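Just below is one structure, and these are the notes that go with it.
A protein chain is absent from this complex, but the other protein chains hold their places.
A, B and C are the chain letters, set down in written order, and residue numbers restart from 1 in every chain.
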Amino acid sequence: MSDLEVQAELATQAARSGQPRRLGLAEATAGLLAVFLLVAAVTPQLLALGDPLGIDPLSAFMPPTGAHVFGTDESGRDIFTRVVHGTQYSLVIGAAATAIGLGLGIVLGTLAGMLGRVVDFTVNRFLEVLFAFPGLLLALLFIVIFGPGVATATIAVGLSTAPGYARIIRAQLITVRSAAFVEAATVLGRTRWQILLRHILPNTLAPLLVLATLGIGQAIVWAATLSYLGLGAEPPTAEWGAMLSAGRTYITSAWWMSFFPGLFIVLTAVTATVLGRSIDRRMRHA
Amino acid sequence: MRRPARPRRLLAATTGIVALGLLLAGCTPAGPNEPAGEPRSGGTLTYASGDAEPSCLDPHVGGNFPQALVSAQYLESLVSRNDAGQIIPWLAESWTPSDDGLTWDFTLRADVTFTDGTAFDAAAVQANIAHLQNPTTLSSTGYLALGKVKTVAAVSPTVVRFTLTEPDSALLESLSQPWLAMESPAALERSQDENCASPVGTGPFIVQSWVKQNAITLVRNDDYVSPPADAAHAGPAYLEEVIWRFIPDSASRYAALQSGEVDVIDNAQPDTIVQAKQSDSIEQLDSPRPGAANRIELNSGQAPFNDVRVREAFIRSANVDDAVSSLFQGTATRSYSALSSVEGTAISNAALFDYDPAAAAELLDAAGWNETDADGYRAKDGVRLSVEFPVSTNQSIPAEQSVFEQIQATAKETGFEVNLAPMDLSSWYAALASNDYDAVSAPYTKVGPDVLRILYHSDSIVPAPSGYFANLAQVNDPEIDALLTTAARTTDTDERSSLYADAQNRILEGFYLLPLYDQQNHFLLRGDVQGLRTLPTVAVPTLYDTWLNR
Amino acid sequence: MTMTEPAAALTVHNLRVGFGADPVVRGVSFEIARGECLAIVGESGSGKSVTARSLLGLAGANARVGADQLELGGQTVLGLTDRAWRARRGKDVGLVLQDALVSLDPLRPIGREIADSLRLHTTLGAAARARRVLELLDAVGLPEPATQVQKLSGQLSGGERQRALIAAAIALDPPLLIADEPTTALDVTVQAQILALLEHITRAGTAVLLISHDLAVVSRIAHRVAVMHDGRMIETGRTEQVLGAPRHEQTQRMVAAIPADKPRGTRLSLSTRPRDAASPVSADSTVLANSTVLDDSTVSAASTVVLEAIGLSKSYRRPDGSRHLAVDDVSFALQRGSTLGIVGESGSGKTTTARLLLALLPPDRGAVRVFGEPWSAASEKTRRGLRPGVGAIYQDALGSFDPRWNVAEILTDALGLSPGLRQRRRAPQTTARLLTLLDEVGLAAAVLTRRPLELSGGQRQRVGIARALAGRPEILICDEPVSSLDVSVQAQVLDLLDDLQRERGLSLIFISHDLGVVQHVSDEIAVMRAGRVVESGPAARVFAAPQHPYSVQLLAAVPRLPA
Partner (left out) sequence: MAARLGGAIFVLWAVASITFFAVRLIPGDPAQAVLGGPGSQASPEALAAVRTEYGFDKPVLVQYLAQLGRLATGDLGRSYALNQDVGPLVLDQLGGTVLLAVLALALAWLLALALAAWSTRGGTVAARVGSGLEIVAAALPHFWLATSLIVVFSIWLGVLPPISTVGAAGLVLPVLTLAIPLAGFLGQILRESLLAALESPFVLSARARGESERGVLWTHALRHASLPAISLSGWAFGSLISGAVVVETIFARPGLGRTLLTAVTLRDVPVVIGVVMIVAVAYILMTLLTDAATRLVDPRLRSE
């Protein structure tokens, strides 16, 4: 299993047990956070006026105060500003990695799910092999070959999530393909193409929204991990993982430097999880 | 298995601290806690190094700073240096150069044996030099330091004679370095893998075991007799055992010290030094490394820095003082010299490095960079004034990378676009080798002012077969070349100093480099650790006089 | 059976159970004597299971249980602590649930499950417990107890594990045994055996409280019947009395809904009238007469075969690689305007046959012909032209609808129009056709915008029928169309199918495990067992005088109301 499959499984589980339409406190909070994060990503200036790279050596290492709610870093940059502006970075990296993983997953999963036994067998074996590079291993292998950096880290995260997407999409395709309503459509005299377009594809693709939402949270955490390890974005870029990495040096004297970027990573991941599950539940009970 | 020959950038490979140093604590031998009482024997001291774990404990092989740090505990050199910068006896009792400076006779101590029982004598010295000069040893630092040594002969068991190809005023300084320390000839006979795992020397400790990625265990050499002349006591070391750990993460390292898990840490970060000053239980030892200061070299070999006005403009546009004071929080002092402040021959000229954006702007106007592009950067003939600045994340500590970021920010105000490119060591070397840089910072440790020849003689622009060259500023000035070559042959101290002073002035006035601070070398220790000091050669700590007041 | 036992094993007076604000049981009173079997019958949601569970103190953590009197063996159990309840459960009262596959822990050998009761309530040692378990298994009629005791419930047949479950419940010979739908998931023949076992237990002196939705089933062994509806006990009395002369309207409805032995064409549902409102209920007798005539004329040349199965065989590969012959040389013919019932127990090959008839599977051997044309042998492209003539109704109506579509979209699609159009942009004539379809199956226009998930089981099946009708088919293939419905809903759906068949002259293949249903709807019947048709012929003849021993056994096992 991949992280994504586990997330998807948990979402399914939660959707099964949860109440259909109630807007929970968690969902409402997650929704507000998502709006905040989107605003931060699209127009960061709306939330934080300053320059995320602008230095002010004289006010370095300031703890959180009214003027700097999240404190300042070693060069006197305002951490709140950097965290807000970093949202764009993290979301774009997360979205790009998810797009790569999802794209590859769709291609592989569709091949396996639609093209008959031989292709299915081959793709399945291939995926099985990729799963033997668990977690970040595939990403690290990719980075050691193509060198570190934001672009490679993004591709690496995308690549390492692709097998998970592929397997979910394949399973979904196979479930939908053999669903009773597909047989019912055959009995109504629908052609293969009509069935594919009207039933199989929509019912396979709809859950991808859930997957992508869950996946983006995962991708952000992984990309931040790579940055933290010095294999992705580099300081002074206002990327959360890179900020944490820079803050690690000063952890004994300036905890706020690593606490707030980390907090935003966690909040984003939790938001993605809660929203993904909420969408899942709504789609099932809609 | 050849370790890529990297001309001594002894810098600390992974987390190398670059340094600048405050002379405040200096290298006073006494432990920081004064009412210490009589030294006591016994106990285990845990040392946590932030430097990379060496791949070989024999500093002949390769030769970098992490090796020097640990090998100083079990290997000894022929000579040492005292706090005043004078060469003092160690395994060699005395030495005499010939008048032409081409022959040196060293008289060795007769009472020293290696810890495997092999006698230390002239033959052993011969074997060590041969080992260093043997290409299969893959020595880099030691090999280069012995560049002028033609032959080594045993005159008697206690007298060994070095014959040189040309006079070398830096010979003694070279021999004082840990990378040229003496090892048991019998041990050297073993395979390199074996010798790397457990080198045998004459030092106060013996390598007992080495668990990779975790710790090296050193035990006391009870038969030890050969402390350097400036040691505080004689006889065996006080400590029974030393655990030498590798903790690359600086925060973990400091926290480990705070919690008493370890007794001494190196590569202390500025913020932890400040914290330590407020702590009763933690003391600080600051010992800047010799050789070059930490500085940014400006590549004068290509545009835009082939124009001295642009170089000066860049230097004038960089607000280094504010950066250093905010980031190093008083733990590092601004340098205005090419050399480390511990080098007696260092010339400092603060006036050349004032932060003066107005002057910088005028210089750029004069040099023709008088256009302003859409992003606010200066340009000439439509070409933006940009400076490629590859940064090795292995060699520049986070605080230093932040200094570069602040320089980037202040230089932008004058119109320079500084493109900081943090990269891994391998890519960094690649960028330098392909001349793909305009500014770069590369620490360099060597005992004595001869480092200037390595860094600024035009010969050093020619890349070694490996592609590396030390003259990163690409200074190509026949007058500087002449001064440095002459100085390297001049044994007269005053004359040598004056030659190096001339050379330094000319280098500084050419605006080839922007000095930042000494190569930082801060140690933090538990308050009950007494008698820790660094060897005044390359400022590595020695635990010989150290004892535990607990 | 000791000293001065009160006559009643259980006395319940004014039992009330509620969850949150909703009362589920609203004042129920009854008692059971030793050696007596009382059946509580009701449809889903009537509160019968909650009542049963309250008697064990297991109504649930958030249930509010109250009663004026609640006595087990003469001792009140009102307000017992959890610990005190535990001491009584299993010892003073046993519980048997539906489907032992999940009612016995599927991960533990049945022997351990049975021994648990002994372990919890006796001081017997392990060896003594093991002996007792064997005795119990023997007592419930499980063959070879010594080898079965190590098996998991999944390794036993449905009947065997239900016996094991009963063994666990009676391990301590409790004075009261509560059996909640104990035979519901079982095949009829096995159901008959389990009922016999429960009857035997009752005779031995145990009070048995039988909970069921099926009046016919309980009529076999219950001495008294209590009918529950909407949390109340609406009628109680001796079994013959309640079933023979039901007083309450709901009971009457339930009795009427039992299809077994009701002649073809008899209306089962009281609440719904024939859709042709003009024709009085008595007209049914005419229909019945007609259909009898039709029965008689099945041999005449006037009838034509619309669908024909000729020597159909189909096998599957099992996970272990061996082949399983699911359908073995099956032949039959469906006459125009008639209903062919296919009946069989689980694993008899009914469903595979349905899929073969719908050409969703190609047969290994044999062929299906429709309207005299090749059907299974034709290419899907050719077949597609004929498909509108063959409709299908499925057991799982919900699963047969695309979950993203609402009823309007489902039916628009079935009409052969593009379903993508939302209601707003739908042509008025399309809407008119949709409303006609809904009207035909007795649904209101309001369901158009609903998704199947939001509909009740009966409504879903009606939408399924409407969809099948949209293509104006001549043949309808119904695979267990009513088996997941409550009896009264089942009655309505069966009546609807009957009406439609008469109005449209439909020919039906009706597949079911329920002989009563099949008997009621079929003109012709085919009895399947292990993939083969063991007997076929006119329904009246087969039911009156079965030839094959299996048919005889099957018919004998059908729960019927006492005559």
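Here is the rule we go by: a residue touches a chain if its C-beta (ideal position, glycine included) is under 8 Å from a C-beta of that chain, and two chains touch if they have at least 3 such contacts.
Since we're looking at a predicted model, the values are computed, not measured.
Asks: The chain left out touches which of the shown chains?
Replies: Hidden chain contacts in the full assembly come out as A, B, C.
Asks: From the listed residues C:149, C:168, C:358 or C:378, report the one that touches the chain absent from this view.
Replies: C:168
Asks: Given that one chain is not shown, which residue among B:68, B:129 or B:196 touches it?
Replies: B:196
Asks: Out of A:31, A:50, A:64 or A:230, which is the one that touches the chain we can't see?
Replies: Residue touching the absent chain, from the options given: A:230.
Asks: Going by the touch rule given at the top, which residues of chain C touch the chain that is not shown?
Replies: 53, 56, 58, 61, 82, 86-91, 93-95, 97-99, 102-109, 113, 116-117, 120-121, 152, 154-155, 165, 168-169, 171, 319
Asks: Tell me, which residues in chain B touch the chain that this view leaves out?
Replies: Against the missing chain, chain B presents residues 1-6, 14, 48, 55-56, 193, 196, 211-214, 245-249, 251-253, 255-256, 258-259, 261-262, 394, 424-433, 464-468.
Asks: Just the residue numbers, please: which parts of chain A touch the chain that's not shown?
Replies: Chain A touches the missing chain through residues 1-3, 5-6, 9-10, 13-14, 17, 26, 125-126, 128-129, 131-137, 140-141, 143-147, 217, 221, 224-225, 228-231, 241, 244, 248, 251-252, 255, 258-259, 262, 265-266, 269-270, 273-274.
Keep in mind that, in the parts below, only the chains that are shown with their structure count from here on.
Asks: Counting in whole Å, what is the centre-to-centre distance of chain A and chain B, each centre being its mean C-alpha position?
Replies: 45
Asks: Per the contact definition, I'd like the list of chain A residues that touch chain B in the complex.
Replies: 53-55, 57-58, 60-61, 74-76, 147-148, 230, 234-236, 246, 248-254
Asks: If we count contacts the way the header does, which residues on chain B are in touch with chain A in the complex?
Replies: 249-251, 254-255, 258, 269, 271-272, 274-275, 319, 322-323, 325-327, 329, 393, 397-399, 401-402, 405-406, 409-410, 420, 422-424, 427
Asks: Would you tell me which residues of chain C are touching chain A in their complex?
Replies: 358, 360, 384-385, 387-388, 390-392, 394, 396, 399-404, 413-414, 419, 451, 453, 467, 471
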